[in-house]
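In what follows, a single structure is set out as structure tokens and then discussed.
The block that comes next holds chain A.
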Amino acid sequence: MSGLPIVGFVGLSAALLAVGIFGILTRRNFILLLIAIEIAMNAGILNFVYFAAYTGGTAGLTGQAIAVVLVGFAATEVAVGLAIVLALNRLRGSINVAEATELRR
Partner candidate 1 sequence: MILEELAFLALAVVALATALLALLVRELVHTILWIAVFFVDLSAIYFLLEAPFLGVLQLGVYAGAVTVLLLFGIMVTRKRIFSREATTGIGAVPLALALVTFIFVIASVGEFSAGATVHAYDPTYLSQNLFNVNGPWLLLLGLIMLGAVGGAIYLVREGRE
Partner candidate 2 sequence: MTLPILSLTILTLLVGTVATFLAGSRARWVALATSAVFLGEIALIFLGFSGWPGYNGALVPGFSESESYVWIHLSWMRINYTVGVDGISLVLILLTGILQVATVIYSWGESKRPAAYFGLLLLTCLGSFGVFVALDILLFFLFWEAVLVPMFFLIGFWGGPQRRYAALKFFIYTHVASIVMLVGLLALVFYSGSSSFDFSSVYAGARSLSAVPQTFLFLALFFGFGVKFPMVPFHTWLPDAHVEAPTGGSVLLAGLLLKLGGYGLIRWAVEVLPSGLHTAQPILFFVAFLSIVWGSVLSLSQRDLKRLVAYSSINHMGIVLLAIALDSSLGLIAAVLLMFAHGIVSGLLFMSSGSVHHTFGSRDIASIGGITPTTPALSTLIMTGSLASLGLPALISFPAEFTALLATWNGLSYWVFLPLAILVVTAAFYLWMMQRLLFGTPRGIPAGAHDIPWYEGAGMGILVAFTVLFGILPGLLVNVIVSSPIHGWPGP
């Protein structure tokens, strides 16, 4: 099976990473931040899958295996993030990260 456009794939993951970063930098809602992180994370996973597909052999399989593990990891990370969101919401009544600036300077 012949290749899909290489620029496209790396471009897509780079773009997703950029979108994720952009989201992390601009959003103030913790949950949106979590979503942005997941978008960026998925860019990495996509890279692994893509490179796995083009590497082939055992090494290629490894890439897919990494992707599988990372999907699980990302979900776990979100769970932890949500726990913090809930605790933060309980303590401050807000999940706006820009408002939590008690620690500074």
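Inclusion criterion for the candidates: all candidates are chains of the complex that A comes from, given by their letters.
Note that in this section a contact is a pair of C-beta atoms (placed from the backbone, for glycine too) under 8 Å apart; a residue touches a chain by one contact, two chains touch by 3 or more; residues count from 1.
This one's a predicted model, so the numbers in the text were calculated from it and none came from an experiment.
The candidate from 1 or 2 that touches chain A somewhere in this complex is 1.
Residue ranges on chain A touching candidate 1, taken from their complex, read 1-23, 25-32, 34-36, 38-39, 42, 46, 49-50, 52-58, 60-62, 64-69, 71-80, 82-87, 89-90, 95-96, 98.
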